[in-house]
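The complex is shown incomplete by one protein chain, all other protein chains being positioned as in the whole.
Moving on to chain A:
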């Protein structure tokens, strides 16, 4: 019964734009197509990285965000290249959403000199400062105070820019989270805190780790809006981001957005998924995949057709293949450069 009512309540495009979900009112078909393309690009980048890891081309570890693409892309939609982000150990999506080139990202994962960090950072420190991405972070909650500091700079320098700080549900129990949110609110800084709550801090569920039902509930303690959105619905995420970015740009201070989402893969490459059921994982993959959901919406509202989707997929496939080839054929760092950039060379 419930399903039927929802289905009937869904407006068709021709019934009036004002009843469409936010993203379909606010962005052009071209922009929505770009958003879908970025979600694919993130998905295929991570699948490509996973495959390269399995084949021994990438060492170390990585944390995949497959299943969380709507949050990365939706939050980024209202941002400009001048706005900044701090990201997390699960940060490939944020990096791509903010405009990074997958070729230089693959090169970084392959440890090559052409990578964003010249092979010094790898997956956990991927950054693209030229696009305002101050970097992923290997420390849970490590980027949150840094984002507040960047927002302090933006305010002091009167740039009108805003800063987004992504973090996971695990970080909301770090002291850095609480200290940073408090200062951002006291100083009314242009920062948006985005918690991607995928239900588990490594293996520990939020129910077992967090005293409040929602991370967004904690916003009340720091006198800022706390917004909960379906993190797998691109339009919902973009709507919350848009409101928070506007608020920040107008000097009204920070917002905490909680994107409820799910990671399809394990925490990292060592995860055996012993803390969640197969049924739970399969349900999220089959019924709540953010890319499938967005595709369906786009088709329902007549923004794209099957051929258009196929064209985007093919285009992304080409980009990923070329990027991996670029990474494979790029030069490795020179061992003589081991200690370069520990300090700034003043010469």
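Going forward, a contact is a pair of C-beta atoms (placed from the backbone, for glycine too) under 8 Å apart; a residue touches a chain by one contact, two chains touch by 3 or more; residues count from 1.
One rule holds for everything that comes next: contacts and distances are computed from a predicted model.
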item: Per UniProt record, name of the chain withheld from view ["Energy-coupling factor transporter ATP-binding protein EcfA2", "Alpha-ketoacid dehydrogenase subunit beta", "Peptide/nickel transport system permease protein" or "Heme exporter protein C"]; value: "Alpha-ketoacid dehydrogenase subunit beta"
item: Option touching the unshown chain, where A:34, A:61 or A:182 are the choices; value: A:182
item: Option touching the unshown chain, where A:39, A:66 or A:84 are the choices; value: A:84
item: Selected from A:21, A:93, A:149 or A:226 as touching the chain missing from the view; value: A:149
item: On chain A, residues whose C-beta touches the chain left out of the figure; value: 84, 86, 115-121, 125, 127, 129, 134-135, 137-139, 142, 144-154, 156-157, 175-176, 178-180, 182-183, 186, 339-344, 346
